[in-house]
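Handing you this structure, nothing more for now.
Only one protein chain is missing from this complex, and each of the others stays in its spot.
So, subunit A:
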Amino acid sequence: MSGAEAWMLVGMVIVTFGIRYFLFAVADRIRLAPWLELSLKFIPPAVLTAITVPAVLLPNGEWQVSFANSYLVAALLSLAAGIVTRNLLVTIGMGLAAFFVHRYFV
């Protein structure tokens, strides 16, 4: 391992842990305003969606809105499976299966 690699790791560890720990560290000393507390419940699905949508519609960094896009087909089928079954494993399994069937057999 080179010196530059070591510095990169040290920097990344400080940054990633710092972000995750900062609010926890002061958890008992801060109080959130009521509207802020209300807004917290929107965070998880909003962040996850903001990561997912571009990954599906621009899988390789370029727009691909058609049924030739295996990522889009997999996402739509896993979404349907998830809404119908409400089962996480089925949702993921359906998405993976749809992707590979579409990519290698369609």
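Some notes on this structure:
The rule is simple: contacts are C-beta pairs under 8 Å (C-beta built on N, C-alpha and C of every residue); 3 or more make two chains touch, one makes a residue touch a chain; residues count from 1.
Assume contacts and distances are computed from a predicted model.
One subunit of the complex is not drawn; among "Sulfate ABC transporter substrate-binding protein", "4Fe-4S dicluster domain-containing protein", "Phosphonate transport system permease protein" or "Inner membrane protein YgaZ", its UniProt record names it "Inner membrane protein YgaZ".
One chain is missing from the display, and on subunit A it is touched by residues 1-2, 4-9, 11-13, 15-17, 19-25, 27-28, 30, 32, 35, 37-59, 70-71, 74-75, 78-79, 82-83, 86, 88-89, 91-96, 99-100, 103.
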